[in-house]
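What you see is the complex with one protein chain gone and the rest in place.
Read from first to last, the chains carry the letters A and B; within each, the first residue is number 1.
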Amino acid sequence: MDATPGAPLIQIRDVSRRYVRGVDEVHALERVSLDIPAGHFVGFMGPSGSGKSTLLNLVSGIDRPSEGDVIVAGQRLNDLSEDELARWRARHVGLIFQFFNLIPVLSARDNVALPLLLTKLDKAERVRRAETALRVVGLEDRLDHYPRTLSGGEQQRVAIARAIVTDPDLIVADEPTGDLDARNAEAILDLLRQLRQHFGKTVVMVTHDPRALRFVDDAYHLDKGVLLEGEEAARAQEAIRVSAGAAGARGPR
Amino acid sequence: MGLPLSYSLRNVGARRGRTLMTAGVVALVVVACSLFLGLISSLKRTLVSTGDARNIVVMRKGSDNDGSSQLTLEAYQAIRFFDGIARDAQDQPLASPELVVQPFFRTREGGRENVLVRGVEPVALAVHDNVRIVEGRMLTPSSGEAIVGRGVLGRYAGASLGDDLEFGRARWHVVGIFDADGSSFESEVWVDVRELANDAKRPFPYSGVRIRVARPEQLEPLIRRIDDDPRFALEAERETEYYAKQSESANTLYVLVVGIAVLAGIGAGFGAANTMYAAVQARTAEIGTLRALGFSRGAILTSFQVEALAVAAIGFVLGALCSLALSACLRRLLGGIGFGAATFTVNVITLRVSAADLLFALLLALVIGTAGGFGPAWRAARLRPIEALRKA
Partner (left out) sequence: MKYAGLVLANLGRNKLRTALTGGAIMLAVLLVCVLLTMPAGLDAFLNNIASNTRISVHNKAGLVYAMPYAFTRKVRQIDGVAAACAFVWFGGAFEEAGRVTFPNFAVEADQVGAVYPDYDVPAQQLADFQRYRDGAIVGRATMRRYGWKIGDRITLRSTVWPVNLDFRIVGEIPNDRSPLLWMNRDYLDEALKAQGRPAGLGIAGIVWVRAADPERVNAIMRTVDDLSRNSDSETASETEKSFFSNFFGSLKGFIAIILLVTGLVALCIVFIAANTASMGVRERAGELAILKAIGFGRRLLFATLLAEATVLSSVAGLAGVVSTIGITKVLHVFAGWNASLGPLGAFIVTSSVIVEGIFLSLFVGMLAGVVPAFGAARKPVVATLHEVF
């Protein structure tokens, strides 16, 4: 599929997500609609329980909406079965998690090559691509290291390499800086921005890291399952800037 | 600071699924272990512990068992008055002349087995004093009567009190049932010695004599005197040695079963320790939390150990109940377990799981609990709290 910058890659139409936890019905998302253009770096922000992770899961095809449509690159995700979704994710989405979630028994190279197992590429090609991806994230000297011997920032970069190795249209990151110190967090955010700038990737990220505001093209604010707009969104963004400033005054953590 | 006992016990109750799974595994080990131990101790009772240390066996020189020995009336009459033989209240020597024959018996299932039939005189009960009539009465000589051992009971057509047993050339009326502490006598049928000799058309009336010595120190001199007597070419040995020799060929079997049991025990024990290990390892984060809250390593170790032992104990109780039920089922289903001894007669073994077997199984369960629980708890307690927490 072609990802011309500016055209909406992701269309979210009146999406609600409810699930049952115990006896309660939780309204994680309520009638959210938004478009994300191809080639943008987008942040979903909001407090815990605001529904930002749920939205991310819907965009990446990990979860399905209770109501409404999620259309990514022209594919209506609602129409796909569990297994079709899995195949779709393998082709079109790269995932990055807060806790890196590398497979501990595989080396950095094998971790990155993991998604390529689902393609028809031969072994040599899989290795070549994995090494290229690791070079992109600056870890060409860590190919044979196992996750437990890498620092947090390095692990997250391996995870990013794993996310880009299939050359997906969409990279989805869930709190990618949540478990990192300030220096590493900035480096990771910078890396994600470079992916957008140099490779034209669409990057969608959930975060409550105020630093992220400096890197993203657009920030969407959610609260209690609802997408904030206009005045409210501006106020939420301002609140984050202020808290970031306050945090900055206390110095790096 | 220690953790309250209730923390351990509540954990056992709260993680019901995992507790049951782990306890179930321990229970399986207990079942396997006690069934095998039961089989081994039953085998041992029959094969090894037959014979009385105060008795000697007299046979023809060169024959290695009752079934192939022959003895004349004169020989018996001569040796029964040798010195050193114990005497009963009527001052009669405790020397029991016996004839052993191995006729076919028809099993209830229609099969055919060689059973050891022992022709005896009433004195036999005094010489073999672990043989006790538990039902009915002793046979009366010359009246076609028989008494049967507990292992024989019910195994063969007619082998029950008041019934007629058919073997050799005649029918024998069963008037009594005896037991003999699980020894191989329980696999025998006893009849009158003269009647048996007639039935089997034996040229010699006896196959051997069993003698009870008066005092232990007279045993060796008596054996020597019988061995050295030039008139009859006889040979004497301790009854315990005689049965030990008889069971020699069955020793392979015994070793085999013990070998299997050891292998099985190792397999099951390691498996269970493995399960226990996995169960505790899965809770590394919880241990980290406890450490973070300030509990000492010792306190955590103790607490997890108590928990592991509690789970092992539950497993033991479950397993013990199962194995008792199973062994009862097997007994009912199979009756005794027959197998051929060296004399080609059938020894009947009854599978019984004894208290000692269960005690051993309990020990094993506790060892599994300790070994399986200690390793991972120790490892987790040594982690720095922050690392343990990260293993979530």
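By definition in this document, a contact is a pair of C-beta atoms (placed from the backbone, for glycine too) under 8 Å apart; a residue touches a chain by one contact, two chains touch by 3 or more.
Since we're looking at a predicted model, the values are computed, not measured.
Engineer: Just one of B:Leu9, B:Ala126, B:Val257 or B:Leu366 touches the chain that is missing; which is it?
Structural biologist: Missing-chain contact among the listed residues: B:Val257.
Engineer: Looking at B:Ser49, B:Ser63 or B:Asn130, which makes contact with the chain not pictured?
Structural biologist: Candidates B:Ser49, B:Ser63 or B:Asn130; residue touching the omitted chain: B:Ser63.
Engineer: Would you indicate which residue among B:Val101, B:Ala236 or B:Leu290 is in contact with the undisplayed chain?
Structural biologist: Only one listed residue reaches the unshown chain, and that is B:Val101.
Engineer: Of the residues in subunit A, which ones touch the absent chain?
Structural biologist: Residues of subunit A in touch with the missing chain: 53, 57, 60, 62-63, 82-83, 86-91, 93, 95, 97-99, 101, 103-106, 110, 114-115, 117-118, 123, 162, 174-175.
Engineer: Contact with the hidden chain only, please: which subunit B residues?
Structural biologist: Touching the chain left out of view, subunit B contributes residues 21, 24-25, 28-29, 31-32, 35-36, 39, 60-65, 67-68, 101-104, 107, 111-114, 167-169, 200-201, 233, 245, 248-250, 252-253, 256-257, 260, 263-264, 266-268, 270-275, 277-279, 281-282, 326, 330, 334, 337-342, 344, 346, 351.
Please note the rule applied: only the chains that are shown with their structure count from here on.
Engineer: So the centre of each chain is just the mean of its C-alpha atoms; given that, what is the distance between subunit A and subunit B in Å?
Structural biologist: A distance of 69 Å separates the two centres.
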